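Just one protein chain is left out here, and the rest sit where they should.
And now, subunit A:
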Amino acid sequence: MDLVFSLLINGLATGMLIFLLAAGLTLIFGLMDVLNFAHGGLFIWGAYTGVWFYQMSDSFLLAIMVSIITGLLLGLITEKLIVRPVYGNHIQQILITLGFMLVLQELIKVVFGPDQKAVFPPGWLQGSFMVGDIVIIKYRLFIIVLGFLVFFLIFFILKRTRIGLIVRAGVIDKEMIQSLGINIRFVFMLVFMVGAAMAALSGMLHAPYSGVIYAEMGLEFSILAFIVVVIGGMGSFTGSLFAALLVGLAQAFMAYYFPALSLAVNMLLMATVLIFRPQGLFRVKG
């Protein structure tokens, strides 16, 4: 029982990190049909700047803020300089964002050095506690709680605010939202920035979770995020949470019970969803 439970916690924590990365991706794709392969670059920059600040100041919470700010700024730059000129052209988008991803990855090595860096959770999040005979690792619980907080915050914004309604409607039909006199470009820039900030936050939280950061982890992790976007339904925010948790849990359980399958399980999940529900688990577009 305690084994199942700890696999569960493990899977949920991984799932939350993937969710934070995938949520921005799915909204960016849904709203503007932009395939942003540079999303993993925002993830590593969030991780490195956050960790840099964390090691300098020794304040984990402030470091999280720093990574979020990095994400916002980098998101702004990426949207303005990289994505904006190639709206509507998928091939150009793939080429330029993938290229920018590599640039971001190599710049990490230039700025922070090419070596892997070890990162530990702050003292107050180290170790574990017992509930009955179940061991709960504090940092994993922290990730899960924070992930849910971010989910509910954004969920609330989407449901109960003006800008949220515009974003949801824009995902369904962006031409029509323009004929209502709404400047979708501006809204999209905001969404891009928030998505980038979530990616950066995901990177920062991932650092002490895996214990080590390196420049290539962005690309590796963003593949999971793309799988999640497909499974959850492109453009669906709630779908990305469900799909990310599903992928996280599948990976955690497979890695223990069928280690040979643990790498393939995500692809299998995606293939299954594509066969039976090509639009993803949650359909958004009309």
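Keep this in mind: contacts are C-beta pairs under 8 Å (C-beta built on N, C-alpha and C of every residue); 3 or more make two chains touch, one makes a residue touch a chain; residues count from 1.
Please note the rule applied: contacts and distances are computed from a predicted model.
Chemist: Refer to UniProt and select, among "ATP phosphoribosyltransferase", "ATP-binding cassette domain-containing protein", "NADH-quinone oxidoreductase subunit D" or "Succinate dehydrogenase/fumarate reductase, flavoprotein subunit", the name of the complex member that is left out.
Modeler: "ATP-binding cassette domain-containing protein"
Chemist: Decide which residue listed in A:32, A:83, A:119 or A:166 touches the omitted chain of the complex.
Modeler: Touches the omitted chain: A:166.
Chemist: Even though one chain is hidden, which residues of subunit A still touch it in the full complex?
Modeler: So the residues of subunit A touching the unseen chain are 160-163, 165-166, 168-169, 172-173, 176-184, 284, 286.
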